[in-house]
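Shown here: the complex without one of its protein chains, the others still in place.
== chain A ==
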């Protein structure tokens, strides 16, 4: 199953987003890990923590990383350089943090491959956007 890493400046934000996503999974055990805040407990992102989180959920099926704003993206990119050799690909999602995570989690729970999970996360704003157009 595709693993998911949730990167945020705020542990509370990341944990709540994962809880929201898990409500959609009805107990299916998708590997989702949070990497949020810094080692000293400050608000921010930490590439070392993100690299550890990627290693924990990695399998041959790959890992999708969801990020909130700003340094989360730079830290996640650096994390892909820090993480050791892994089976499977690591992909960073341009998808929205909450909607993208929910879409990725639900899609991963069906056993879909990384391409499909990433695609669903990236297009996760579509339902909201189309609703508001009408």
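Quick note on the criterion: a residue touches a chain if its C-beta (ideal position, glycine included) is under 8 Å from a C-beta of that chain, and two chains touch if they have at least 3 such contacts; residues count from 1.
Keep this in mind: contacts and distances are computed from a predicted model.
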Omitted chain, identified by the protein name its UniProt record gives, among "ABC transporter", "Dihydroxyacetone kinase, C-terminal domain", "Discoidin domain-containing protein" or "L-cysteine S-thiosulfotransferase subunit SoxA": "Dihydroxyacetone kinase, C-terminal domain"
Residue in contact with the excluded chain [from A:33, A:55 or A:75]: A:75
Sole contact to the chain not displayed, among A:11, A:31, A:44 or A:88: A:44
Those residues of chain A which, in the complete complex, touch the missing chain: 9, 37-40, 42-49, 70-71, 74-75, 77-78, 82
